[in-house]
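Missing here: one protein chain of the complex. Every other protein chain is in place.
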Amino acid sequence: ATGCAATGGDSGGDGDGNLAITFLPKNLGNAYFDTSDAGGEEAIAEFGGTYAEVGPATGSPDGQVSYINTLTQQGVGAIALSANDPSALCDAIGEARDAGVKVVTFDADTSPDCRDLFINQADSEGIAKVQVDLIAEQIGDAGQIAILSATANATNQNAWIELMKTELAANHPDIELVEVVYGDDDDQTSFDKTAALLQTYPELKGIVSPTTVGISAAARYLQDSSFKGKVQLTGLGTPNQMRDFVNDGTVTAFALWNPGDLGYLAAYGAKALIEGDITGAEGDEFDAGKLGSYTVGADGVVLLGDPYTFNKDNIADFDF
Amino acid sequence: MKMLSKLIKARETGIMIALVLVVVVATARNPTFLFSPDGFRDLLLTPSILLLLAVGQAIVIITRSVDLSVGSVLGLTAYLTGRLFIDLPGIPIIAVFVIGIVFGGLLGLINGALVAFAKVPALVITLGTLYAYRGINVLWTGSDRINGSDLPSAFLSLGTSSLFGIPWLTIIALVVLVAAGWFLRTQRAGRELYAIGSDPEAANLYGLKVTQRVLVAFIFSGALAGLAGVLYAARYGTVSSQAGVNLELQAVGAAVIGGVAIFGGSGTVWGAAIGAFLLLTINRALPILGVQDFWQRAVVGVLIIGAIVLDRVLAVRQSRKLLEMRDES
Amino acid sequence: MSNSTQPSAPTLELSRIAKTFGSVVALTNGTLALHPGSIHALVGENGAGKSTLVKIIAGLYQRDGGDFTLEGTTVDFTSTAQSKSAGIAVIYQEPTLFPDLSVTENIFMGRQPIKSLGRIDRKKMHTEALGLFERLGVRIDPDRPTQGLSIADQQIIEIAKAISLDAKVLVMDEPTAALSGVEVERLFAVARSLRDEGRALLFISHRFEEVFDLCDTVTIMRDGAYISTSPIAETTVDEIVRQMVGRDVASLFPKIDAPIGDEVLVVSGLTEPGEFHDINFSVRAGEIVALAGLVGAGRSEIARAIFGVDPYKTGTVTINGTRIPKRNPAAAMNLGLALVPEDRRRQGLVLESSVAKNATLAIRSALAKFGFITSAVENASARTWANKLEVKASALDTEVGTLSGGNQQKVVLAKWLATNPSLLIVDEPTRGIDVGTKAEVHRLLSELAVEGLAIIMISSELPEVLGMADRVLVVHEGRITAEIDRADATAESVMFAATHAEVAS
């Protein structure tokens, strides 16, 4: 969008060689992104690129913009990004792309026209449906439920919540969604919000928390409260965090994709873009190492696969 | 009779009434707020950690300083607690408490030494250590996270279980509160803290050990933040590098709402404790009163301001009364 | 009564003490010997180094050179706690209390009586405080916070604090500056009884009648150096003044008869509950009206209300026919009102600011062009006024707080005279000022009156009131109880009105 891009272009413009790929998660210190970025690192090591990870301390778009700018200045080959805001990053990304940097989003997307590729963990309908199905099954398809989300502005969360509402209205008329609360992806806030929910709605049957921080905090509260076993909890969590709660019966089942695979795929997507194998157009096909081959869908979206459901029987098989 | 009038005039009375009001209204709306095992427990449990921080904060503020690093100290100690249980399996719980308190005290000592010896305003120093301690925490923790499964269940149950219906956490907090209140009221050293806050220069002229006392106040605040960190780990079970972020403003807020003068010299830890209770109880009551999630922060803001305005109005009313009394005599 | 006849070994002895602050030489030869059972006076001009010497005794400052012995052994105090435990009690020139704490706590801080478990025995402390006040003959509520107490009450608490220490040496740096007759007498009675118990006392004052009344020996200092020590019986006021100033001082009260002009200020029905009631008076151009009365009578409150820093409930104040709005000092200043306040360190000066900034703070609008102002303009104006009042400072950016008390007062006067007021209120204008300067301040006030300035002078010093005022208004418990013309004003008539509620005037 600006005329100044040429200055930074000399190091990043020369097409197929620059396999410096930097992962930019929503924030540092987040186990989920640790796993995904480690997957990216593994992939990059496989094809002989340079891996790096930078990011803001807290999940704010302005912090990410600063890093995108920095990466543009450095002239990296590609950025693998989980966006804190769908549009606030677009201008910075635009400048990066003008300077020859490829931009792949994963986990949380920006508007499709800003970036080259989006690696989608699972399609939103699938994510919404698996959680609704889980909670419906656990509470006997009737009664009050609530949602404990991350921050109020999280794009992916909000999309899922909307789809869950649609799904509930269409197929589960006896389930009433009483409230959506936001734990800000903070342990303590999520914990206290869970307490408040249970307090406010004595009839509550279940809680859905489509965020790894939220579900573990809520499980932690339930574990020691009189609601354990009476209120069902499901959502998206990592096996390592949820193992205890599943084993002691606080949580019956929850879902997630494999974040490591997500990062792995993002890295291969970035590589394909850098090397000019794909442009992000619908129908482009690229190789993703151990995951096989993937095809770019509409709007430059690549779908990882279906979410996986974890329960007492299979949780021991996973370590992430 | 004299006791009664003293009680009515006390600065803490106003916000105590506010607290009772909040509880009564919330309970009227939804009886489980108070009259259910979990409701009663959470009423006491939720503010306990903040209470510890507020007590430490009150003592520091009374000496005309402020400790903005408490949230970061709490975070560091909470993670340390988890690491201790992971790296030294079988370590006695009491040892972890001691280590946490000492570690927090050490961090407080750094604050205090910079403030007292370098004669630098506490707000600046602790704003600096707020960043620095948190940064160290993030460097150390990385994306690691202490999970409930890493901690012994005896320790975890400290965070939630009760004795005669009163949660252990609350009991610990109350013991600290009573000790601090007793110390400030009846001990020479406690009174000297007030003197130092009231006029540091006069305290110096007077020959009080200003440096030493300020140092001790900071160590105390740090140690309490350390204790709060250990309890945080026990209560929440998960500790990431972001544990305790933004708690400092809540701690200062609790103390100020509780009538601790921000420029030192007056106020009590009792007030700070009630302030902590009020702050978090309001937070819990709002959803019950049907305030939508998004607006809750705004309501908390209004209530903080309301509490200090009320406090001020009462103080002005009282001093006017004193003047009128003098006229009549 | 005099102990000078039976010389004993000095309790405390200072000789050739030197002290410099950066480039400022405060003391070159501080020499002093205090004997048990004696009250020793220390006199000297403002800035002579008296307070510095006191602070060295107290351990607040450390000497750069010289000897300091206590009961024969050399001491090097590095904190006031050490001097205190060595048996030295000090009343500093400026009261230093903890405003949030109660009167009792202020007196006993750090050495409260304790009972089991180290708990403070509040009851005992309370009783002891009452006992102290009894001894000093004052009624101060021991449970109230010291915040809001008048300077006089604060000074009394300082005195109570010092005598409760039960020290062998009691140093009092201008303890009477804020006190009036009755309290001074009480203080002296206590001082004498301490002397008779065999303690050594040091008394600093600029009021010679007090020095001659109380002390048995006097030491004179000039420019940081010792001049002489002599038994009080063998010297005279003139002699002391000559040694202090290094020359003769003409009349202390050079009152010149000034032509009395039109009414400048009219105060009517001024009332603020709790402070003052139904105050009515007027001041004419060229007139000096004194507000006399006991300390705490409410004179400063009246002055502050007129100037607009304090509120008042009912009544009006007009200057040159224009009504002064309530609570608006800026408007009052624009209408030609100036107030030299009672507490120069808190109200009169911005202590941590420079001489130049202080001297021009009140005229900053006049100095400014379209609201813009520069240091150059300020310095030029400050230089003029510092010169007129002979402020002792080397540079205009000197921090006012480092000047001696008297020089600070001169800066305050300069600040307000620079506004070219038509009515000047001076609240205790010569408190803590040495004779030389005092005479000059008096002459200045006289000259200003001749030039047509109307002056209200609040003073607790009777000689000053009688010597300077054209008219004396006596305030008692917030009411004007007498109006006495210069011709009829005597010490007796003023004191009577000041201590009695109803006076036929």
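Letters A, B and C mark the chains in the order given here, with residues in each chain numbered from 1 onward.
Note that in this section a contact is a pair of C-beta atoms (placed from the backbone, for glycine too) under 8 Å apart; a residue touches a chain by one contact, two chains touch by 3 or more.
Simple rule for what comes next: contacts and distances are computed from a predicted model.
A.B. asks: Leaving aside the chains you can see, what is the UniProt protein name of the one that's missing? Options: "2-ketoisovalerate ferredoxin oxidoreductase subunit alpha", "Autoinducer 2 import system permease protein LsrD", "Ring-1,2-phenylacetyl-CoA epoxidase subunit PaaA" or "Phosphoribosylformylglycinamidine synthase subunit PurS".
C.D. replies: "Autoinducer 2 import system permease protein LsrD"
A.B. asks: In the full assembly, spell out which visible chains the left-out chain is touching.
C.D. replies: It touches the following shown chains in the full complex: A, B, C.
A.B. asks: From the listed residues A:87, A:226 or A:247, report the one that touches the chain absent from this view.
C.D. replies: Considering all chains, including the one not shown, the answer is A:87.
A.B. asks: Decide which residue listed in A:40, A:75, A:126 or A:143 touches the omitted chain of the complex.
C.D. replies: A:75
A.B. asks: Spell out the interface residues on subunit B facing the chain that's missing from view.
C.D. replies: Its contact residues with the unshown chain are 64, 114, 118-121, 123-125, 127-136, 138-139, 199-201, 204, 249, 252-253, 256-257, 261-263, 292, 294-302, 304-305, 308-309, 312.
A.B. asks: I need the residue numbers on subunit A that touch the omitted chain, in ascending order.
C.D. replies: Those residues of subunit A that touch the unshown chain are 1-2, 4, 7-8, 11, 28-29, 52, 54-58, 60-63, 65-67, 69-70, 72-75, 85-91, 111, 151-153, 158.
A.B. asks: Tell me which stretches of subunit C touch the chain missing from the display.
C.D. replies: Where subunit C meets the chain not shown: residues 20-23, 60-61, 307, 309, 328-330, 332-333, 339, 341, 346-353, 355-357, 361-362, 364-365, 368, 371-375, 379, 382-383, 386-399, 401, 415, 436, 439-440, 443-444.
Keep in mind that, in the parts below, only the chains that are shown with their structure count from here on.
A.B. asks: By CA centroids, point me to the most central chain in this structure.
C.D. replies: That would be B.
A.B. asks: Please flag the chain sitting at the greatest distance from subunit A, going by CA centroids.
C.D. replies: It is C whose centre lies farthest from that of subunit A.
A.B. asks: What whole-number Å value describes the gap between the mean CA coordinates of subunit A and subunit B?
C.D. replies: Taking the average C-alpha coordinate of subunit A and of subunit B, the gap between them is 36 Å.
A.B. asks: Measuring from the mean C-alpha position of subunit A to the mean C-alpha position of subunit C, what distance in angstrom results?
C.D. replies: Each chain's C-alpha centroid was found; their separation is 74 Å.
A.B. asks: Please report how many Å separate the Cα centroid of subunit B from that of subunit C, as a whole number.
C.D. replies: Inter-chain centre distance comes to 44 Å.
A.B. asks: Could you tell me which residues belong to subunit A and also touch two or more other chains?
C.D. replies: none
A.B. asks: Where on subunit C does subunit B make contact in their complex?
C.D. replies: Interface residues on subunit C, with respect to subunit B: 59-60, 79-84, 92, 96-101, 105, 109-112, 114, 117-120, 273-275.
A.B. asks: Give every residue of subunit B touching subunit C within the complex, in rising order.
C.D. replies: Of all residues in subunit B, those touching subunit C are 186-188, 191-192, 194-195, 197-199, 201-209, 261, 264-266, 323-324, 326-327.
A.B. asks: Using the touch rule from the top, collect the residues of subunit B that touch subunit A in their complex.
C.D. replies: 30, 32-33, 36-39, 42, 46, 134, 138, 141-145, 147-149, 156-157, 159-161, 232, 236-245, 283-284, 287-288, 293-294
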